[in-house]
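Here the complex is missing a single protein chain, while all its other protein chains stay put.
To keep things simple, chains are lettered A and B as they appear, and every chain counts its residues starting from 1.
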Amino acid sequence: MMLMLILSLSVLVAASVLLILSRDTLRLVVGLAMLGGAANLMVFLAGRPGSVLPPIIAAGAETLPAAANPLPQALVLTAIVIGFALLCFALVLIANLARQDARQDSDALRANEPVATDPIKPPVMEP
Amino acid sequence: MTADHPHAHAEGPNYLWAALLPLTAFLALVWGINQHALPWHLTLDWAPSLGLAATFRVDGLAAQMLALITGIGALVFIYASGYLAHEPRSGRLFGMLLLFMLAMIGAVTADNLILLFLFWELTSLTSFLLVGWKHEDAQARAAARQALLITLGGGLALLGGLILLAQIAGVWTLSGIVAAGPSLHADPRLSAALVLIMLGAFTKSAQFPFHFWLPNAMSAPTPVSAYLHSATLVKLGVYLLARLDPAFNDLPLWEFSLVGIGTLTAVWAAVLALRERDLKRILAFTTLSALGTLVLLVGLPSPGAGLAVAAFMFAHAMYKAPLFMVAGNIDHATGTRNIDRLMGLRRLMPWTAAVAVLAGLSMAGLPMSFGFVAKDVIASAKAESEVLALISYATVLVNATAVAVAGVAAVRVFWGPPEAPPGHVHEVPWSMRLPPLLLVLVALEFEFLPNLADPLLVAAAQSISPGLGAMQAATTYSFEGTLTALEITLGIGLLLFLAWDRLHALLHRVHWLDRFGPAAGYEYLLHAIPRLAAWQTRHLQTGRLSHYLRQTLAALLLMGAGLAVLSSATPRFDWPALLAWPPIAWAWALACLLILTGAVSALFLRQRIAVLMASGLIGYGSAVLFLFTGAPDLAFTQFAVETVLVVIAASVLPYLPAAKALPRPGKSLDYILAVAAGVATFMLLLHLAGMPENTELAAWFAAHSLPEAHGRNVVNVIIVDFRAFDTLGEIAVLAFSLLAALPLLAGLRRQRAMSSGS
Partner (left out) sequence: MKSGSVLLERAAPLLYWAMLIIALAILLRGHNEPGGGFIGGLVAVAASALLAIILDPAAALRRQPLAPLRLAMAGVGLTLLSGLPAVFLGLPYLTHLWSGGWSTVLLFDLGVFCAVWGTLTGYLYPLLEADPR
């Protein structure tokens, strides 16, 4: 079953990369979010999920019996929230970009790139 | 700005008192040598935890360098107070000269290799500031930059060489390396270390093909040239070579490199001197020639060579510094250094003329001068070590050029009829007359009373050639054969002097020297670097996000592949664990299904809202997995996030352009990268699953959670207690992301107001 999960994660990473490399800004943002999700799952996998017992010390006990590894959970939990905030920020950002250029093409985002006559820097891409 | 008028007749501040500092140091040195036997040691704790100690050591060679640095330093400071009397910014120059002097003192006394390197680089830096002192002058700036780039580049090589040498020898002190001596020869890394060290020394002492920075550095003020470019800075490379010579002088690599490069530099500079008309640059080329001779002498294996190095280094400083001051006086008085426009200055500047003659005699190596003693010692050193005939002939040419240049500096510009007598020319103030005069008189005294200079020279020679006995050194002043050789040299030198203008015209026409010399190579390189930068900028920094992402991803994958190959760790695939059925396997299957569906449909759905929702499936898949693998906190968090995402996505999408089907994603190259990334992930995770699990941390948290942090939910305890600082940082990032998004949100609000208004 672990093999199955690893395969799914590999497909997820490949799909995220393809989305990131496509020039549509929404796909780019979604791809980044998916890559973040994949990274979270990888960290979780590094903790060797297997036990169904949550890492919560039972009443009366002093320590954990065989329970899930708590450390990756703590790392992933904060990462999920931060990743979500990043996704919100990116969505607001591309919504703003849509005001300037309705094409939503990441290669067309050249407001801060040098002018065509610059002797060193690259010329402006043809629209 | 008064700085634009260096000769404005406003009196600048007088810094004559600054000469007291080097003078005190000089007197202390003389007193110390009389009171305490060399060598002296000083060890200070530097970084004891690293086993580093700042060790200083003063032996004969270091003492000789110190005498030159402080003695000539005192005279140069006096000279500079006159030379810069009308210069309002002279305070800065004195400050930098002082800093340079301290750096030189540090460099010649440091025994620790790192300390030596630090002082070595400090001399390069202060020399850069001094050469570029007239920073309004583009030529001075270029010369300063050239000197800096070449000497710092060499300094880097030196650092590598010193570190390598220390690793081979196992000690970090020069004295330790010299003591280890021939026992190091067997190490195969030694050649690389020595080549790097020689590179450092050759750039510092301006050896071919790095020689050209020295003549260009003549755009420095004359006191700087007299101090740095004749007596001290440029001798530092020779000093280091001489310092290491006892350990390596019987290595063919060492001997042949020093003798070969030294001879080549000496001859090449002698020829180039004939192409110059600027008196100061002519002197600079003969300095190069002398430096080449010194390197050649260091390379000679005989014990007498040590004495020759010590004597010639001393003699050269004693005549070249005064000659630079003479050139400075002439420049100061007439406003030119071009030898075509200088004639018959004898009557107008009698003191300067006298100095020029005395220093010129020494430079030509005529009897009754200290230069004669030095030439004599050099001749016996060469006789001892059976040099090739070719090198002997080269030496004659070099010495003959020295004679001719001495003639130019001492005779040509002072004798003859005054050409168009410039009315305002007058002798320079005493502060500019006294220092060179004192130097030549001291040199003269050493010639008549060799006992005064002998102890210092012999001590220095013994540092370079430990095999040299005191008696042997004392009897080396033999004069046999020197006179015959002198006659030949003088004869050729006289011919060169008389034919100077014709030779100059001849050499001046040889244009390929300018086009293909090392200096041209430097210029080419200097311009090639920005060209290369422009080329690679144009090709790598295309200004397209997709290109950057592809480059970054490809580089990451290549690095990962490289690491995998280099680490040569055999992958460990734990197949039983990979294929085992976990408890509640259907939840795993559901999670995989959701993730796969989400990934594939996010890729191929053509509507924006659908793409966003499909990515949500991945979150739900993760949440299912978390829920059934003992991570309820994660599951709840993920569910909550996905729920809020639906709201956010629904409210953002109206701002995006009207629904138009998205194109098929990606080009073929993108598919290759994506598949590579997927395969890399697959291999990485398989390997990860096969590695033995380290449960140390998990066990620690489980054991300490309740007793120390009073919490039963270990995940929460980690977040708010054990790793609270991390969490603090994370929520700060969260809050500041909103701060950053505020202007963007305001932009959306404006857009809405506009569209609802219209």
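Methods note: a residue touches a chain if its C-beta (ideal position, glycine included) is under 8 Å from a C-beta of that chain, and two chains touch if they have at least 3 such contacts.
Every value quoted in this text rests on a predicted model; they were computed, and no experiment measured them.
> Among the chains present, which touch the one that was left out?
Across all of the complex, the chain we cannot see touches A, B.
> Among B:L540, B:A577 or B:A735, which residue is in touch with the absent chain?
B:A735
> Considering the whole complex, not just the chains shown, which residues of chain A touch the missing one?
These residues of chain A touch the chain that is not shown: 54, 56, 77-78, 81, 84-85, 88-89, 92.
> Residue-wise, where is chain B in contact with the chain that is not depicted?
632-633, 636-637, 640-641, 643-644, 647-648, 651-652, 654-655, 709-713, 715-717, 719-721, 724-725, 727-728, 731-732, 734-735, 737-739, 741-742, 745-746, 748-749, 751-752, 755-756
The definition used in the following text is that only the chains that are shown with their structure count from here on.
> Let me have the rounded angstrom distance from the C-alpha centre of chain A over to the C-alpha centre of chain B, please.
Result: the chain centres lie 44 Å from each other.
> Please name which positions on chain B make contact with chain A in the complex.
533-534, 537-538, 541-546, 549-550, 553, 577-585, 588-589, 591-592, 595-596, 598-600, 602-603, 608, 611-612, 615, 618-619, 622, 625-626, 628-634, 637-638, 641, 644-645, 648-649, 652, 655-657, 662-663, 665-666, 670-671, 673-675, 677-679, 681-682, 685-686, 688-689, 693, 695, 697-698, 701-703, 705-707, 712-715, 718-719, 723, 726-727, 730, 733-734, 737-738, 740-741, 744-745, 747-748, 751
> Which chain A residues qualify as touching chain B in the complex?
1-24, 26-28, 30, 33-34, 37-38, 40-42, 44-59, 62-64, 67-71, 73-74, 76-78, 80-82, 84-89, 91-96, 98-99, 102-104, 106-107, 109-110, 113-114, 119-122, 124-125
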